[in-house]
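The complex appears here minus one protein chain, its other protein chains still in place.
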Amino acid sequence: MANLVSHPDEVKVVSRRFGQGATNLDRYLELDGYKAVRKALEMGPDAIINEMKASNLRGRGGAGFPTGMKWSFVPKQSAKPKYVLCNGDESEPGTCKDRLIFEHDPHSVIEGAMIAAIAVGAHAAYIYIRGEYRYLLEIMQKAIADAYARGFCGKNIFGSGYDLEVYWHGGAGAYEVGEESALMESLEGKRGIPRIRPPFPAVVGLWGGPTVINNAETLASVPHIILMGGKQYAEIGVERNGGTRLFSLSGHVERPGVYELPLGFNLRKVIYEVGGGIANGHKLKAVVPGGSSVPCLKPEEIDVALDFDSMMKAGTMLGSGGIVVIDDHTCIVKFALRTIQFYRHESCGWCIPCREGTDWLSKSLRRFHAGAGVAQDIDNIRYLAENMLGRTFCPLGDAAAMPIIGFIKKFREEFEAHLDGRPCPFGQHAASALPVLSH
Amino acid sequence: MKFSEQLEARYSEMLTHYPVKRSLLVPFLLYIQDEFGYVTDDSIEEIAKRLEISPLEVRNVISYYSMLRTKPSGKYNVQVCTNICCQLRGGEEMLGHVREKLGVKVNKEVTSDGIFSVEEVECIGACSWAPAMQVNYDFHENLTPEKIDQILDEYRQKAVQE
Partner (left out) sequence: MADVTQNATENVTLTVNGRTISAPKGTLLIEACKQHGIEIPAFCYYPGLSLQGACRMCLVEIEKMPKMQTACTTPIAEGMVVQTESEKVVQARKATLELLLANHPLDCPVCDAGGECELQDMTYKYGAGESKFIDIKSHRDEQQWSPIVFYDRPRCILCYRCVRVCGEGMDVWALGIQNRGQGSVIAPNKGDSLDCEECGMCIDICPVGALTSASYRYKTRPWEMTHVGTVCTHCGDGCVTTVGVRRSETGSEIVRCDNRDRSGINVDFLCIKGRYAYDFAANPERITTPLIKRDGKFVSATWSEAIELVAAKFRETLAASGPQSIGVIGSNRTTNEENYLLQKFARTVLGTNNIDHHRTADFPSFARAIAANKAQTASMSEVATAPAILLIGSDPTEQHPLLAWQIRTAVRRRSSRLYVVNANEIKLTRQASHIAKIAIGTEADFVSYLSGNTAAAANLGTAPEVLEKLRDALSAESGLIIVFGPELRGEAIDALVSYGSRIGAKFICLADYSNSRGAADMGLYPDLLPGYHAIAGSSRSALAWASKVPATPGFDLTRMLDGAASGAVQALWVVGSNPAARYPENTAFSRPFLVVQDMFLTETAQHADVFLPAAFAYEKAGTMTNTCGDLQRLKKASDVHGVKSDFEIIIRIAEKIGADVNELVPFRGHTFADAGQSRGAQSGEADRNAVFTEARGLASRTSPLDPLITLDEISKLVPGYAVSRLDLAAGNMQRTELVQIEPAGIPSHPEMVEPAGNALFTSGTLGRYSTTLNSVVEKHRNAIEPIEAD
C-alpha cells in the first residue's frame, strides 16, 4: 500500500478523505458521502451539466477536455442504452494517483460515476480498473457491493425512481487500453485496438450506445463540485482550469509522492518546495511534467504554471499530472531509450507509423546508447519521430514521438557525446531486457 | 473441464454485468489464470464455448494483454518495474539483483524449483514510491537490495510451507 505524504501548500478536495478510513461506507457517509448524488437527483441533468461547466473541470486523464462540455455532447434521446465508463486504467509512466483514490476513497468514484450517469441519462456505469491493481479492484468490488446493500445503486436509487447499475471491470495489462476507444473495446472483451473516430463515444460508444468516459480522478472530483458548487470549485484553480489536481511527483526529488495542488501552481515550487528539492544534493537536469508522453522541460523552463493552457504555451503538456524529475547524473539518451521501449512494448500494433516507428526508434536508440551510433542517427531519430507525429491511428504514436523529439531538441549535445564509439558519459548501460514481446 | 465453485460463482455474477456475454472475457481470463496458474488450452476451449466465440478469438485477446500467459510462471511471479521513474531510482539494478538472487537470466524465466519467475514490466503505478515491483498482485515499493532479499525469502518460506 502506497504511503501518503502531505504538504501545507496542498488544497485537499479529492484527497480529503485519504487516510480517513473512507473505504468503509459508514465512514464515507459521515464524510458527506452520497450527499452529492442525492442533490444531483434533485437538480436534474441540465442543472448538473451547468454546474460542471461552471466548475471548469477539465479531464484528469490527460487530454484536459472540459468535462461539462463532454457530458453535454451525449444526445438526450437515444435508441440504444447510454453508459458511463470510468477510466481507471492508469498506466502512464509517472502517474500513480488514481491508485490512491481507489485505495482510500472508492465510493467517491462510484458517486461521481452515478452523477455523470444521471446527468446524461445513463442507467449503467462501469468502473474499469487496470489488472495490476487487483487489490484496488477488490476494494472497489466491496464498495459497490456495500452501496448495493444500502440500495444506493440498482433499482430506484434513493427512492427517486431512477434505476442505476454500477459495475466493476478489470483489465489484464495494456497501456493502450487507457485510450478511451480502446478501453471500450477491452470492456467489450476484445483486443485493445482503438476505434475509428468519428463517431465519438458520446454518440456511439459501448455496445453502440452513447457513452461518457472519464478518468477516475475526474469522476472523484464531481461529488465535491456538486456539493460546493461549480463556481467555488473553479475559483480554486485558474482561468479555464478549475479546481485541484493530484500530481504524482517522482524521480530525483527528496519527497516524492502524490500531492493535491490547485491548478496553476508553479512547477518550480512543486519540485523545490513541495518535493523538497533534488535528492542527494544533485542538480536538476530536466523535468517530464505530465507523464512520460510529453516533451521535457529544462531547468530554465520550469517557472511555469501547472495548468493545461500554460503548459501548452511552454511547449509541453499537463498530461496526466505525473511529474518526473531528472537530475544531472542521469543519461538522457538512456532515459529516452527507456521511454521509447515502453511505447514499443505498449503499441497496439494496429497502424504502421506507431508499430514500426516505435520499433525502429527503440532499435536505433538502443544501438546508439550502446556506443554504436553514427552522426546521421540523431537526425534520423528526429526525422522518424517527426514523421510519426500526427499520422498515427490514435494518440499513442504522438505520445511516443513527442518526448523523443523533445530530448533531441533540448539535449542534442548529450546525444552527440555518445557518438564515435564513446561509451555512455554517465557510465549507464541500458540493462533492460524489454522490449521483447514473448507471447 | 471444470472450474472451481468460486470461479463458477464469479462467472455467473459477471455474466449479469453486461448486455453482451463476451464482455466479461478480459477480467475473467485473469481469474482463470489465477486458478490454473496460466490460461490453459482447456479453459480457452471452455470459455470460447460459453461465450460463443471461437477459441481463436480468445487467443487473439489473450495474446494482446501482457498479464495473460498460456504457459506456467513460477508460483510467485516477481514483476520488477524498470520504467522511467523506477529506472531513475535504481529499477534496473533491482531487476539485476532479483535475477542474480534467483539465478535466472532471461525475461519471464522460471526458477528450477518452480517457485519464482522474474519478469521485467512496465510502469505499475508506483512511480512515487520507486523502485517498485509486484509479486503476483502484491506491491513492494521503495525497494533496496536488502528489502528484496527479505521479501523473496518470505515468499520462498511461504512456498515451502505450503
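As written, the chains take the letters A and B, and residue 1 is the first residue of each chain.
One rule holds for everything that comes next: a contact is a pair of C-beta atoms (placed from the backbone, for glycine too) under 8 Å apart; a residue touches a chain by one contact, two chains touch by 3 or more.
In this text the structure is predicted, and so the values were computed from the model without any measurement.
One of A:38, A:391 or A:412 touches the chain omitted from the figure, and that residue is A:391. Of the listed residues A:141, A:160, A:380 or A:428, the one in contact with the hidden chain in the full complex is A:380.
In the complete assembly, the contact with the undisplayed chain comes from A:355, out of A:142, A:269 or A:355. Residues of chain A in contact with the chain left out of this view: 174, 176, 191-192, 196, 344-353, 355-360, 363-364, 367, 374, 376, 380, 383-384, 387, 390-393, 435, 437, 439. One chain of the complex is left out; on chain B, the residues touching it are 54-57, 59-60, 63-64.
What we mean here is this: only the chains that are shown with their structure count from here on.
Centre-to-centre separation between chain A and chain B, using Cα means, comes to 23 Å.
Chain B meets chain A in the complex at residues 17-20, 22-27, 29-30, 51, 60-61, 63-68, 70, 82-85, 87-89, 92-93, 95-96, 106-108, 120, 122-130, 134, 137-139, 141.
Interface residues of chain A facing chain B in the complex, by the touch rule stated above, are 1-3, 81, 90-96, 98-99, 126, 130-135, 167, 169-175, 186-192, 207, 248-252, 256-258, 288, 292, 322, 324-327, 330, 334-335, 338-339, 342, 345-346, 348, 430-434, 436, 438-439.
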